[in-house]
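In what follows, a structure is listed as structure tokens, so that the remarks can point back to it.
Only one protein chain is missing; all other protein chains are in place.
After this line comes chain A, so read on.
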Amino acid sequence: MFYYEKKLQYPVRVSTCNPMLAKFLIEQYGGADGELAAALRYMNQRYSIPNKVIGLLNDIAMEEFSHLEMIATMVYKLTKDATPEQIKAAGIADHYVDHDRALFYHNAAGVPFTATYIQAKGDPIADLYEDIAAEEKARATYQWIIDLSDDPDLNDGLKFLREREVVHSQRFREAVEILKEEQGKKKFF
């Protein structure tokens, strides 16, 4: 069951009307290493992972949904008032043809989201290593978007999201350490 708090995890500000940034940001919305893929991956893996780390996967999945919401807000703000001319100039006319100004789960190249982006292998180590890799890839994606964006307010939000990937990666690495510990074994020193 979900409780919804009607505010964003971190304030989203966009200072310039630059719809082309929306094209880059949509990678984190419906891309392979995006927030949707992350949230669905963890919320699904959580069922078959050892008890000790279920809570971690659950909490991080919830936070990924909050990030998805932030990305959606950024994309929406960048496109909601764009004229067809601006949309053409920004290179997102192919999106407009199919979706108007609505958001859609696809990546920066327009490839629709697919469940094949995520995996649940059932092996806890394999799954957690995938999660660590996913966080590092999302971190890198944020870096490349920051490189392309010249909007300081937007970059502020993106730097926050990048830092959260760092923290999540740290937590998944700790989860691996927890599962590596030999349980119930008598220790001799």
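One rule holds in what follows: contacts are C-beta pairs under 8 Å (C-beta built on N, C-alpha and C of every residue); 3 or more make two chains touch, one makes a residue touch a chain; residues count from 1.
Note that contacts and distances are computed from a predicted model.
The chain absent from the displayed complex carries the UniProt protein name "Spore coat associated protein CotJA", chosen from "Spore coat associated protein CotJA", "PadR family transcriptional regulator", "sulfate adenylyltransferase" or "ATP-binding cassette domain-containing protein". Only one of the listed residues, A:Arg41, A:His106 or A:Arg164, touches the absent chain: A:Arg164.
Screening A:Ile54, A:Ile146 or A:Leu179 for touch with the missing chain picks out A:Ile146.
The missing chain lies against chain A, touching residues 10, 139-140, 142-143, 146-147, 159-164, 166-167, 169-170, 173-174, 177.
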